[in-house]
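Of the protein chains in this complex, all but one are displayed in their positions.
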Amino acid sequence: MDTNFSKDDIAFRDEVRKFFDDEFDSTLAKNLGDGHGDNYKESIIAWQKKLYKKGWIAPNWPKEFGGTGWTDTQKFIYESERGLAGVPDVLPFGLKMVGPVIYTFGTQGQKERFLPKILSSDHWWCQGYSEPGAGSDLASLTTSAEYAGANYLVNGRKIWTSLAQYADWIFCLVRTSKGARKQEGISFLLIDMSSPGVTVKPIITIDGRHSLNEVLFENVSVPVENLIGEQDKGWTYAKALLAHERTNMAEVADSKRMLTELKDKASKSIGGGGRCLADDQVFQKQVSDVELDLMALEYTELRALASIAEKGMPGPESSLLKIKGTEISQQLHELHLKVAAHHGGAIALTEEQYDEIKVGSDARNRYLYGRAATIYGGSNEVQRNVIAKAVLGL
Amino acid sequence: MDTNFSKDDIAFRDEVRKFFDDEFDSTLAKNLGDGHGDNYKESIIAWQKKLYKKGWIAPNWPKEFGGTGWTDTQKFIYESERGLAGVPDVLPFGLKMVGPVIYTFGTQGQKERFLPKILSSDHWWCQGYSEPGAGSDLASLTTSAEYAGANYLVNGRKIWTSLAQYADWIFCLVRTSKGARKQEGISFLLIDMSSPGVTVKPIITIDGRHSLNEVLFENVSVPVENLIGEQDKGWTYAKALLAHERTNMAEVADSKRMLTELKDKASKSIGGGGRCLADDQVFQKQVSDVELDLMALEYTELRALASIAEKGMPGPESSLLKIKGTEISQQLHELHLKVAAHHGGAIALTEEQYDEIKVGSDARNRYLYGRAATIYGGSNEVQRNVIAKAVLGL
Amino acid sequence: MNFDFSEEQTMIMDGISRYVREEYDFDVRRTIKDSNDGYSKEVWRRFSELGWLSIPFDEVYDGFGGKTDDLASVMIELGKGAIIEPYVASIVVFGTLLNESNNESLKKEIIPKIIHGNYIGSFAYIEEQSRFEITDIKTSAIKCDGGYTLRGQKLAVIDADKSDGFIVSTRTDNSQFSADGISLFLVDSESQGVSLSNYKTMDVHSASVITFEDTFVSDENLICALGNGYAHIKSVMPQILLALCSEALGIMETLNKLTVEYSKTRTQFGSPIGSFQALQHRMVDNFMAYEQAKSMVYRGLCEANNYLSGSINLDEFTRVAHAVKALVAKSSKQIGDESIQIHGGIGMTDELNIGHLVKRLMMINVEFGDGDFHQKCFGQN
Partner (left out) sequence: MNFDFSEEQTMIMDGISRYVREEYDFDVRRTIKDSNDGYSKEVWRRFSELGWLSIPFDEVYDGFGGKTDDLASVMIELGKGAIIEPYVASIVVFGTLLNESNNESLKKEIIPKIIHGNYIGSFAYIEEQSRFEITDIKTSAIKCDGGYTLRGQKLAVIDADKSDGFIVSTRTDNSQFSADGISLFLVDSESQGVSLSNYKTMDVHSASVITFEDTFVSDENLICALGNGYAHIKSVMPQILLALCSEALGIMETLNKLTVEYSKTRTQFGSPIGSFQALQHRMVDNFMAYEQAKSMVYRGLCEANNYLSGSINLDEFTRVAHAVKALVAKSSKQIGDESIQIHGGIGMTDELNIGHLVKRLMMINVEFGDGDFHQKCFGQN
């Protein structure tokens, strides 16, 4: 029972810390602007290319495909430092989603063709899963891919596609035949976004910003070599990916940073009548409610990592990472908004406007967009169904 | 939109207040002892006989059968004053449960035979509904009543029967035939507890006390004139009673009294380090959380009463009375236990023991026995199912 | 005991309800929100014609002479439309503060203009350091010849950019945190030394930071007795809070209705999602949260009448208003969150009305103190 860091671990931590310190500057942070800066696309790619150059772009990949070969402790240290430094996570679609599917289930050709450009960030990927009629019930998707000689002809509509407006490629679940169970007959297809017949339509979210999209496919021709694994077996590959995705969703490092910022903000926040908000006992309780849960979740994640390292798969404790992680981050958003008080409603119109208005504006945008965290990636209701069945045997 | 009291109302309130002041003395309170005093049975009967003599035993009954003929405002005033004075409610089994069933669905003979003794508290009633296999799913009950000439032969087992150890009569739901739907074929039967074949077995609850029982029926012969209404139609009568029961379960007056006692206790409670518990902001917040909900519930109940007065039936708002009322009373139990701190675990062994130990003991017993409130009378889960269906149309 | 709105109130409510349904649906609202003015002068004129701008004003100034429950009944229905027009700022807040003032000549001049839709006002009281403490005021008003010179900054003044005048809370005596020595002035928005920095708010209203640099305001523009500003604010605050909470009530009713309806039509796993017990129980909890909020608002309105009749005093009425605002905040948060969650992805879109209603609830929560603030005020007394 220990989490001691070895001397090597500490040296590694210092290296990571120095790297972020040197390379992730405030201009970059500003340009990324919570995913909505003016130069978001260029900036995130530039940052990822730095990581790529350093060899740190894919800590979770096996070393043979370009991974770091880090121990679990090193991975944990890297993530912690990333959160502390306020460095955004890499875009997940290529590196955490389709990449692992390709190196696990893809052909040698697919690996050679796609993995290097994922690592180098020369391909921007997006995820084509949800459909208007297939949300929580993903397996009822209807986007069809008809086999026609050397190509599939794809028709249908994907929705809630994050950052599709920037994407070069999309990985899709499509229906290639009608199986007895709806999970059968689904295939995993990689589609070039520049193919004729692909249209991206923006969806503006309640924060007033554009990160989601609909992606329409009208007779899009996709070469058969873009099929992952066997036709009609796509659900299997997607499920493997979902399990992987779930352990990525605790976002402990990011929540820890939000918590630090929250305490810092509150300690500077005038609470009216000459008092400081951080001294309010009820506020302290609300903050510590979240902090306690987060402290526990950090160890829940470590336990899951240790379990993967030891047994090759996460234990039951990992099932709650997505639910708790997203609930905690929403609570932190709420507290940030509480600190912002009147300014939480503000939408700044000019660059020059009062700082507090901008801070409030950021808090609100994160709060509002953050509502989606309990909906996407398998809604928290679906996650509870999964735990009830798979863990509790109900 | 008003709840003003008229002069007459205020005169009535003063009368009620005076009556409780004069008649409900501390010896009586002690003997009742939270339902577990040494002379509980004699004391509660003596108290009810006082109310009977005053003509106030059955505020909810129609005047013709012995009700008070009060306005809704008067009923509200009476209940409020009762709660404030710490006077226990009357035993519900006769006065609030079987009484209304008898005057609504009973024959003239049944009315004459039973109602007077319910009013005078000469008959102690208990309720035979639940069975080991029929709890939330009450309609699946199996206690059978076989028609044999002028009698029914009753066999089966009822459970969770409150205060059956004192009872002269029990009203039961029994199965008289197997209908297509399980709600069919149930009859409503009145059974003399002294009949041969009736056995009462105590159930000790987690508070270590005895108020619940099992009631066993072995070939108990029940005259057909003890059948309410038509054979096989008992479910209808029981349902009418359940709706009635639900509006009785908000227990606002009692919760208000518990709240007053809580604040009083906290203001005297030394919080350690020379501080007073009532000054702790987090504790204040916990108390006001409940107080706010209770203030709202009081008006929810009033709205339901006004709706009954106006339209002859409660509106959708009444559906939540049982759920919210029991949740609030459990929260109050919890806060009382919190105030008791170390003494909440105490079970006093002697009369002479330290006062705080006895106070803590009472708080704990109420807390523990109070857990049942969300289970009995249709568990809160079942209540939520009912609202989902009947109110929200889901 | 009576929890019905009066016949007259019901008639007005029906009128607003019909208007919102027939003339102010979400498409109309979207057009208005994207317009230059940020609200519709046409709609405002209609409100005036229909008499809705006159509700809280005394009959002597051509007002409707409405009491707290009249205003509340109007707000319930306006809430359902998530009206962008400056009704809260100008009628509920500015209007009530002015109507209860003892400055007869100002009232005679301004109130008829408001009622006819020719004057919009707002209340400038928040400062950088004040958070929710209305008495925490640095903005100074220094006596000068024929009036006062104002200096200071007010934040988050709702709908200020649409306003012809502001009621400004200033300090004419005592130190920053004192409840005494606060004075209220009506300041014309065109006065010299007044500058605004405007921004949008998430409920598609607007707000401004207003800076007063040696702004002259004449003695005639004093709203209530010198130094007595806080007593004045305090006396109208319960009515304002109840109006805001009534608006929230209308919104919550709408959100619950839309969510239950959606759950009956949205199908996943071969069944409407409303058939799943876990969601059913949560929608029941939302129903209860709404009913409890409704009971609490009604309690507030009954107590408003008790206050008018003299059977409770202002402190007692104020305590109830704190309770109402605190409980409504909780129900709002729960119903807002759950409405989006149960709608799922579609609930996250700007296109659907759900998010807009939720954002208005969020704005109501912070206006004049959030739920925690009011619960603390309530719990300490």
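Things worth noting here:
Residue numbering begins at 1 within each chain, and the chains themselves are lettered A, B and C in the order written.
The rule is simple: a contact is a pair of C-beta atoms (placed from the backbone, for glycine too) under 8 Å apart; a residue touches a chain by one contact, two chains touch by 3 or more.
Quantities reported herein were computed from a predicted structural model and do not represent experimental measurements.
Remark: the absent chain touches shown chains A, B, C in the intact complex. The hidden chain makes contact, of the residues A:R157, A:K324 or A:R364, with A:K324.
Contact with the omitted chain, checked across A:T260, A:S288 or A:T350, is made by A:S288.
Of the residues in chain C, those that touch the hidden partner chain are 276-278, 280-281.
Seen from chain A, the chain kept out of the figure touches residues 1-4, 72-73, 76, 281, 284-285, 287-289, 291-293, 295-300, 302-303, 305-306, 309, 316-317, 320, 323-324, 381, 384-385, 387-388, 391-394. Those residues of chain B that touch the chain absent from the view are 130, 133, 135-137, 140, 159-160, 203-206, 208, 212, 269-274, 277, 282-283, 337-338, 341-350, 353-354, 356-357, 364, 368-369, 371-372, 374-376, 379, 381, 384.
By definition in this document, only the chains that are shown with their structure count from here on.
Summarising the inter-chain layout, the chain whose CA centre lies farthest from the centre of chain C is B.
Between the CA-based centres of chain A and chain B the separation comes to 53 Å, rounded to the whole angstrom. Inter-chain spacing, taken between the CA centroids of chain A and chain C, is 39 Å. Those residues of chain B in touch with two or more other chains are numbered 281, 285. Of all residues in chain C, those touching 2 or more other chains are 376, listed in ascending order.
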